[in-house]
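One protein chain is absent from this view; the other protein chains keep their places.
On to subunit A.
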Amino acid sequence: MYPQTRNWFPYVSPYDPCPPIRVKTYSVPPQLFITFQPPDLPQNSPAEALRTGVLWPSLYSPYDPRMDHLGRGGGGSHGT
């Protein structure tokens, strides 16, 4: 579990028609906690910056698509 996500627990009724998803999750990426970037933050190498999309590691936000158990479809769930 990434620290950049939060969980919540929706109400589950005994009369729900479908199997319940008990835990839902959402992203809380780093920009929410920075507001104004301080100077002289450590930097990625150019290659790493291109790969991750950002020059500063502290702004990097990973995203894991395999979140089925957390209430998100994943892995080509739209069918083939």
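Throughout what follows, a residue touches a chain if its C-beta (ideal position, glycine included) is under 8 Å from a C-beta of that chain, and two chains touch if they have at least 3 such contacts; residues count from 1.
The rule we apply is simple: contacts and distances are computed from a predicted model.
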I notice the complex is incomplete. Of the names "Aspartate carbamoyltransferase", "ABC-type glutathione transport system ATPase component", "Protein CotJC" or "L-lactate dehydrogenase complex protein LldF", which is the UniProt protein name for the chain that's not shown?
"Protein CotJC"
To test your reading of the contact rule: which positions on subunit A touch the chain that is missing from view?
27, 29-31, 34-37, 50, 52-54, 59-63, 65, 67, 72-78, 80
